[in-house]
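Working notes for the structure below.
Complex shown without one protein chain; remaining protein chains in place.
Right, chain A next:
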Amino acid sequence: MTSESAPIFARGVRKHFPGSERPALDGVDLTVRAGRVCALLGGNGAGKTTMIRILTTLTRADEGVVRVAGWDVRAEGTRVRASIGLVGQYAALDEVLSARENLELFGRLAGLDRRRARERAGELLGTAGLQEVGRRPVGSFSGGMRRRLDLATSLITIPAVLFIDEPTTGLDPQARRELWSSVRALTAAGTTVLLTTQYLDEADALADDVVILREGRVIAEGTPGDLKKLVGEPRMELREPTLEDVYMHLHEGVAAS
């Protein structure tokens, strides 16, 4: 497979928003191979969300070649949108409607007939662990439940490429790990995933490849192992458990009992 036919292929992407001092993206190259999870890392303002918005046809690049699932995002936007799922930074759900109604709505818009949309909503509620609360309005959901529903909504039709923008911001450790499991299950089924995150442990846990952005430019890329070698040889160190370790230990203990 040539890199241009990779599920995500971008060359020389530039984007400068009017009124801002520097470009949000300044010649970014990005290739993600099929079935891999690529983590786009960077601090606030690095350009991660702009890159996701360009790849998902929500924002137009000023310059560059961008192909997703083999289609040019500018010329073949509808084909791109038919091949992708998007989980944005904020759960993009109708808060008045129930979880089931949200899934059915997006299923119908994705082209499913009424019966199939209803069946698919039931399947996804089960997968997301929301079957019990499927008829409750989304406005009454916790942050973790919304995130799970948001992810389920993006999987109404199994996407070839899934974009997840800062998936675990605001989630508790257990909800984070549940979401990580969902992403792993998707890649096992062949979906290519690009996720942005500010959490390095998240990238370490999930990503096959990592691209680090800073001020709109790629400053490093490779597998997590390759990037770790940049720092030096592996060394063994003792560390105290973190509070997250304690939380998960207690939580799993309670769940087991």
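Keep in mind that, in the parts below, a contact is a pair of C-beta atoms (placed from the backbone, for glycine too) under 8 Å apart; a residue touches a chain by one contact, two chains touch by 3 or more; residues count from 1.
As a working rule, contacts and distances are computed from a predicted model.
**Q** What protein name does the UniProt record of the undisplayed chain give, "Citrate lyase alpha chain", "Transport permease protein", "Cytochrome c, class I" or "Sulfate adenylyltransferase subunit 1"?
**A** Of the names offered in "Citrate lyase alpha chain", "Transport permease protein", "Cytochrome c, class I" or "Sulfate adenylyltransferase subunit 1", the one UniProt assigns to the missing chain is "Transport permease protein".
**Q** Out of A:G27, A:G45 or A:G70, which touches the unshown chain?
**A** Missing-chain contact among the listed residues: A:G70.
**Q** With the full complex in mind, choose from A:D29, A:D72, A:E101 or A:D172 the residue touching the hidden chain.
**A** Of these options, the touching residue for the absent chain is A:E101.
**Q** One chain is left out of this view; which of A:A34, A:V65, A:A175 or A:A205 touches it in the full complex?
**A** A:A34
**Q** Where does chain A touch the missing chain, residue by residue?
**A** Contacting residues on chain A, toward the hidden partner: 7, 34-35, 56-60, 69-70, 78-79, 81-84, 86, 88-90, 92-98, 101, 105-106, 108-111, 137, 153, 160, 189-192.
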